[in-house]
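One structure is given below, represented as structure tokens, and several questions about it will come after.
A single protein chain has been omitted; all remaining protein chains appear in their positions.
Per-chain numbering from 1; labels A and B assigned in written order.
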Amino acid sequence: MVNVDGSGGKGGLIQVRDLDKTYRRGGEEIHVLQGLNLDVSAGEFVAFMGPSGSGKTTLLNLLGGLDVPTRGSINVAGDEITHMSAGKLTEWRARHVGFIFQMYNLIPVLTAFQNVELPLLLTKLSKAERRTHVETALSIVGLTDRMNHFPRQLSGGQEQRVTIARAIVSDPTFLLCDEPTGDLDRKSADEVMALLEELVGSHHKTVLMVTHDPLVAARAHTILHLDKGVLVEGSKFPNSIPAGGVA
Amino acid sequence: MKFARIIWANLLRKKVRLLLTIGSFAVALFLFVFLAVVRDAFNRGADVASADRLVVINRTSIINPIPLSYRDKILRIPGVKAVTHNNWFGGIYIEEKNFFPQFVIDPENQRTVFSELVVPDDQWKAFLNDRQGAIAGAKLAERFHWKIGDRIPIKTTFYGGASWEFNLVGIYHGNKPQSDETQFWLQWDYFEEKVPERDKGRIGWYVLRIDNPDDAPRISQAIDDEFANSPFETKTQAESAFAANWVKQFGNIQRLIVSIGVVVFFTLLLVTGNTMAISVRERTSELAVFKAIGYSDRSVLFFVLAEALTIALIGGLLGMLLAIVAVPGLAAALNGLLPSIVLAPKMLAFGLVVAIFTGFLSGFLPGMNAMHLRIVNALRRV
Partner (left out) sequence: MAGKLVGFFFITIAAIIALLLILLVVFGVLAGVLAPFLGSVPVSYNFRSIRARWTSTIVAVLGIAGTVGVFVAMLSLARGFKATLVASGSPGNALVMRAGSSSEMMGGITLDSIKVLQDAPGIARDASGRPLLTQDVVGVIPVPLITTGTDANVQVRGVSPNVLEIRKFVKITKGRMFQSGLNELVVGKNAANTYRGLTVGNKIDFAGGHWQVVGEFDAGGSAFDSEVWCDSQIFNQVLQRPADVFQSATVHLASPATFQEFKDAVTSDPRMNVDVYREIDYYAKQSTTMTRLITVLGGLVAFIMAIGAIFGALNTMYSAVAERGREIATMRAVGFSTWNVILSFLFEALLISLLGGLIGCLAVLPLNGLTTSTMNFQTFSNVAFAFKITFDLLLMGVLFALVMGVLGGLLPAIRAAVQPVSVALREL
């Protein structure tokens, strides 16, 4: 269930109420988000769309605990993250969020294996245990044979899949993707989207994704538009593509 | 250390730069140790001076002689254990630039007073049995490749210009690492026999061993009082004071060396700090990703500091290795100009501390920058 009018009630995985975010730029105050509400249940695949500067990335950053709102509350799996200190927030992110950015995801001097292992180094798992988790994650994304390659030896699509492996390796509560296919060609974009769909469908992950590409957005279950600081449901938005895609 | 792989991988990011920075560290630490060695060489006398030895010189001028007849009077002073005398021979071995100190010694008392300069008994016996016998310090013998049995000619300068010949019958070793092993000893009897009439019975200075170091002031005063108003007034000092004054005459050498050391330190800090800063600047987005996936701000600071310290340690150790290898060569280049040049372990330890300190400082600011990096700013799309 996905709800944007604040009426979702308790029980959702993610619950956002009355979210405000204001920036100061060049002496002016810019109200990016104003009184935004959102409810998302577990297992949902949501796409956020909107014109440039609408605040999609800002929203994602707030949901992922990378930034703090000016006002409002964000509740994830029972934790109120707006009340957390920076240190606590860092720990929270490690446990609950998997990030997939548009680029610069992978550390170029580490192999695919080592990149995927990164989140696990923060845990108390033994080396053998870490190895098991990493291999599992890499097999889910279908890149077991590229384990020891460096990012520069992988294609764009493969890099993103390694990123996804890293995002899921510690079994986070949900995944946040910011333009995951923005830098990719059509074929690689398809691979990545298929993987995300599989994660939601077969592995019951929750995925929140920001994109400007309608074809990519169409692969999600729900499309939300960010407009004038709040979220609006897709069907009410004239520029959205119908679920069946384009002819 | 499970993070070692990340730190090491980051260092190897730009191999040329890594090598250059390590190189800078190595060079700077080498210079540091080198300067410490030189400074120590200038201070040498003061370091090995004994607390229970006194030096008696002519009060008027250090180059004026003192009568041999004073010895018995000095021995009678309570608290004096043994007295020996020396003359500065000042001769030339083949050419002037082969300079080394030559002393006329009093064999009877030499070993009691200078107990740290050790000669094997059989060699000492040969020395006593040969008026023309001479003993050389180990480093001196090594310098000229002398062996026991060699005939050593030395041209006098004070006493007429003739060449005196000596038989090398012994080699002495100092039992402290900083002992002076560059001296050449000849015997009083032979010397006294050959010098012109007007120079007979005259020694250069006395060195005495006293029973109790605390007695030094009293005994010094007693000696100087005894010979006050005589044609050869004396000045008696503890050996350490004498050596310290000698060093002070070199003036600002210390200050010069320290200032160079400081310049080196700051230059090093500048270069490595800048390198770390550039390396951190190149990686802002990567560091942001680290923070995003849950690495704390402090862990990022830790990564940067660890990198800086690794470079510092590798470079520092390399530099010190270079020093260990190069110091003997340096000693050869400065042959005879300074007393033995020695690389003491405490200088290496000091060098290591400086390396670590500099490494820490050079990584500190860039590390703090990395720590305070705001994720959202760093990840903002280009």
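As a working rule, a contact is a pair of C-beta atoms (placed from the backbone, for glycine too) under 8 Å apart; a residue touches a chain by one contact, two chains touch by 3 or more.
None of these values were measured; they are calculated from a predicted model.
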* Structure fact -> Touch list for the missing chain, restricted to displayed chains, reads B
* Structure fact -> Out of B:Ile63, B:Ile94, B:Ile324 or B:Val353, the sole contact with the unshown chain comes from B:Ile63
* Asked: Out of B:Val271, B:Leu313, B:Ala344 or B:Val376, which is the one that touches the chain we can't see?
  -> B:Val271
* What residues on chain B make contact with the chain left out of this view? -> 14, 16-17, 20-21, 23-24, 27-28, 30-31, 34-35, 38, 59-64, 90, 92, 96-97, 99, 155, 157-158, 160-161, 198, 231, 233, 235, 244-246, 248-253, 256, 260, 263-264, 266-268, 270-271, 273-275, 277-278, 282, 330, 333-334, 337-338
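Here is the rule we use: only the chains that are shown with their structure count from here on.
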* Using mean C-alpha positions as chain centres, tell me how far chain A is from chain B in Å, no decimals. => 66
* Asked: In the complex formed with chain A, which residues of chain B make contact?
  -> 2-3, 5-6, 9-10, 12-13, 285-286, 288-297, 375-376, 379, 381
* To do: Spell out the part of chain A that touches chain B in their complex, as residue ranges.
  => 57, 61, 64, 66-67, 86-87, 90-91, 93-95, 99, 101-102, 104-105, 107-110, 114, 118-119, 121-122, 127, 166, 179
